[in-house]
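Yeah, one chain of the complex is gone here, protein chain that is, but the others are all in their spots.
Then we have chain A:
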Amino acid sequence: MSTSNEVLLEVKDLKKYFPVKKGFISKKVNYVKAVDGVSFTLRKGETLGLVGESGCGKSTTGRTILRLIEPTDGIINFDGENIVSLNKKELRKKRKDMQIIFQDPYSSLNPRLTAGEIIGRAIDVNNLAKGKERERRINELLDIVGLGARFYNRYPNEFSGGQRQRIGIARALACNPKLIVCDEPISALDVSIQAQIINLLQDIQDEFQLTYLFIAHNLAVVKHISDNIAVMYLGKIVEMADKNELFENPHHPYTKALLSAILSPNPKDKKERIKLEGDVPSPMNIPKGCRFYNRCPNKSKICSEVEPELKDMGGGHLTACHNI
């Protein structure tokens, strides 16, 4: 993949706290710290894989970057502009540059519109084309995602999950975005379809110089599609590195545990399986010190006292752990 050095997206200390309200007057009693200080940069044409277990804040991170969820705090520099400081009108103009592909192909398409109308709406909202040009563009997009113009007049319920996902991709492509947040785009699909969608995503990335933030929990898929991988745990990035570096030389005990859980196609391959004890702490009540402390196999005294910072361990390999 062609990766230039130009930074497209820079996220600094992004936070999203959801208030927990209780009682008659909706008093805020607590906060769910879904995203708690996430920072990373994405260069043009690059793919960053964001992995982590359910509820660690991956999707919230992705949606907060697009301001589909309003961030609590932090800076999102996209294409030289701080997205967080834009007002509603400016933001709406900027929206076409950053799109999203969803996990659930069944709820991501309006059941009352045909495939052509869904894509057409994306074109209309941003005034990208009119009349014949608009029709041509819709058919072209249907072709790009491998459906063909004959599907123009069909409703979502006449499509399979994989085909629906293709329409979702065509819709995201319709306004020529620079960044696409892929929010677990393949988790809801059959394995055979997953490969097709991944290939499609890679093809259009090459063709249109797209930058991806690829959210997933399947490590093998993430390794296949990403340039860099960030591992999230309880609202924070605990390790981030080039994909090969991360797979061959993981630093953080959580990353090691995740990697050890990947199944090998070779049954004789006897890998050491790291089993984590305990549960993830509640994001409403994050413990002092390292977030991973209660489950960590090689913790030391400092871990329960001081929260480790994300530090460069050499060659751009960032890790947040005291014991490296």
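Here is the rule we use: a residue touches a chain if its C-beta (ideal position, glycine included) is under 8 Å from a C-beta of that chain, and two chains touch if they have at least 3 such contacts; residues count from 1.
Going forward, contacts and distances are computed from a predicted model.
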item: Name under which UniProt lists the unshown chain, selected from "FAD-dependent oxidoreductase", "Carbon monoxide dehydrogenase", "Peptide/nickel transport system permease protein" or "Phosphoribosylformylglycinamidine synthase subunit PurS"; value: "Peptide/nickel transport system permease protein"
item: Contact with the hidden chain (one of A:Thr114, A:Thr255 or A:Thr319); value: A:Thr114
item: Candidates A:Leu68, A:Ala129 or A:Ala195 - the one touching the absent chain; value: A:Leu68
item: Residue of A:Leu8, A:Cys56, A:Ile76 or A:Ala122 touching the missing chain in the full complex; value: A:Ala122
item: Full-complex contact with the absent chain, from A:Glu135, A:Asp242 or A:Glu307; value: A:Glu135
item: Sole contact to the chain not displayed, among A:Lys93, A:Lys130, A:Lys271 or A:Lys288; value: A:Lys93
item: Absent-chain interface as seen on chain A, which is shown; value: 63, 66, 68, 92-93, 95-96, 98-100, 102-104, 107-112, 114, 121-122, 125-126, 135-136, 139, 143, 148-155, 157-158, 168, 171, 175
